[in-house]
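All protein chains but one are shown at their positions in the complex.
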Amino acid sequence: MSAADRIARALFGFYMAAFFVYLFAPLAIMGIATFNTSRFPTVTPWQGTTLKWFQELSTDTGMWQSLWTSVVVAFCVVVVALPIGTAAALVLTSLHSRARSFLYAVMVSPLLTPGVVIGIATLVLWRQLGIGGGVMLIVIAQASFIICYVMLMVTARLQRFDPTQEEAALGLGASKFMVFRRVLLPFLKPALIAAGFLAVLQSIENYNTTLFVRGFDTPLTVYIATKVRTGLTPAVNALALIMIVITIAGAVAYEFARRRQAARLGAG
Amino acid sequence: MSHSVELHQVGVTFGATRAVDDVSFNVEGGEFFSILGPSGCGKTTLLRVIAGFLHPTEGRILIGGKDMAALGPNQRPTAMIFQSLALFPLMPVWENIAFGLEARGVAKAERRRKADELLRLIALEGFGDRMPGELSGGQRQRVAIARALAVEPQVLLLDEPLSALDLKLRQHMRAELRSLQKRTGVTFIYITHDQSEALAMSDRVAVMSAGVVQQVGAPRELYDNPATPFVAGFVGETNAIPCTVKRIEAGIATVDSPHGTLTARAGSALAAGKAKLYVRPEALKPGNAAENALSATIERIDFEGAFALAHGATDDGKRLIASIASTDLAAAPAIGARARFGFDRANAVVLPDG
Partner (left out) sequence: MAELYRRFGGGLGTLFLALVGAWLAGMVLAPNVMMIDYALRPNLPPSQIGGPSDVYSLDNILYLANEGVHRAIFFKTVWASALVALVTFLVCYPLAFWLAQHATPNQAAVVLLGLTIPFWINEVLRTLAWYILLAFRGPLNAFLLSLGIIDEPVRWYGDGGVLAGMAYAYILFMLFPIYNSIESLDKSQIEAARDLGASTWRIHWRVVIPHAKAGIATGCVFTFMLAAGSYVAPALLGAPGSRWFTEIIYNWFFEGGDWNRGAAYALVLLVLCLAVVLVTLRLARVSLTEVAK
């Protein structure tokens, strides 16, 4: 190995280390700060170890209320986005060349629109119709772009669908509705589950769009952002820590499941 | 007796392409009918028209005497077995088989009973709860057949269903399909590009080329009496000898050829002029005896088991193939030697060029 190679390797190793420090250090510090007695969440100086912020979190009714709002919104977004996204994918794949490219461009345009613009546009339209901000507008505004993700995921799955299965079912006397329900939908199920999962995450994490259409309702992200400005305490860190732990547990479980499946497929 | 299928001047055009052109034939009820042709000849298009997946550009299709024009694929008394089989991968085997019954609103317990019955018929008893992905190729094949038979169709349409199987299994499945057809009495319309498959299984065969039906007939008839040069060349091996027709008398044509004057049966629509004489390899006998004889220089002899194929070149540079029974190999001409092969005029036919 030449000296230049060794230097390149060392540089790359340093880069990798720096990258992961960059990635995880902020989260680690945020998590650790939960256990510091300091009123402002920090790790420097360490004023003493405590669990009191978890207790404060558990009694923070505003936080629980906002979490509930977010859950309701996410549920409604899934209910709206899954059928529309699926319908969009089916309409798209039944078109050909030019019309298809055009419709595709229209359908992905919300992804290329800044979140604040989506929120503002939704807000002004519905004010004109006499409806102000609130859970309903949050759902509509979020769904308008989350549908794109559903559409993309369902389209990707549809590309692997063997259309002779539909013909086979029709040839056996099935109605078109039965073909859809018994053949196509079961095939799309994995993509729909994944899309539903993504829709929930996107909905709960959204801030930029939600901010403009929330009216007097306060979803979790808005609540946290408000707390940061008006009296941040490590109770918010406790919440973040819980979410991080759940995420890591989920990620580890997913990776184990993936490896087990890979091993099974490899053996079989 | 199952339904007959009648095609009246059926044509299919895709944009500028004429996929099926003026096709008419009748399939008798209970018949095993094959449509034979090279890939791209329009045979799959024709089958899809009969199944109702495609609307013909013109023409009529009658099944059991009833016009099918207004009926979708799910309303016709047909069932189709696809080349890819198209089993539903996410349903267990028994649900696959009972799918058509589910579509007809049959209760679950009854569906299960019927599926088990069909599983016995295809010798896959106890496989009902497996998934299609867990079966072997031959087993999946049989499930596809059972699934189609479950709806008790009048006409079963098969789109090269054996093409994905290996040779041994294919031969086994041929026999199985044939006996299944005899037992059930269902009309089979079978698509294939494999002429030995068509000849071995069918009551009658339609030979298709470039969207046109060239000839419809029993396997023997196609083989012995090809109506067109395409059929002569596509069904079985043959030698084509360029010639000029001198005269036709009582169904026998006398022609001039590089091998001298030859006589053979005259094909329909044959007139004086350029033509080709077709003679099968097995009709050629080494020796000089007969009035008809072809000469060639032997290049090689391929031993095939029951017989051997002698490959030669004629003086005008054409290939010549003669089949020699293994028991006669001792008397076969030597490689490199000039040999003469005689044939009986009844075993050769002259068809016009074109």
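By letter and in written order, the chains are A and B; residue numbering begins at 1 in each of them.
We take it that contacts are C-beta pairs under 8 Å (C-beta built on N, C-alpha and C of every residue); 3 or more make two chains touch, one makes a residue touch a chain.
As the structure is a prediction and not an experimental result, all values here were calculated from the model.
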Shown chains that the omitted chain touches within the full complex: A
Identified contact with the non-displayed chain, of A:A10, A:V124 or A:I193: A:V124
Contacting the left-out chain in the complete assembly, out of A:F35, A:W53, A:F187 or A:F212: A:F212
Hidden partner interface residues of subunit A, rising order: 8, 12, 15-16, 19-20, 22-27, 29-30, 33, 40-45, 83-84, 87-88, 90-91, 94-96, 101, 104-110, 112-118, 120-125, 127-128, 140, 143-144, 147, 152, 166, 175-177, 180, 201, 204-208, 211-212, 220-221, 224-225, 228-229, 232, 236-237, 240, 243-244, 247-248, 250-251, 254-255, 258-259
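What we mean here is this: only the chains that are shown with their structure count from here on.
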Whole-Å gap between the CA centroids of subunit A and subunit B: 57
Complex contact set, residues of subunit A against subunit B: 162, 164-165, 167-176, 178, 182-183, 186-187
Residues on subunit B engaged by subunit A in the complex (per definition of touch): 51-53, 72-75, 78-80, 82, 84, 86-88, 90-91, 99-100, 102-104, 147-148, 150-151
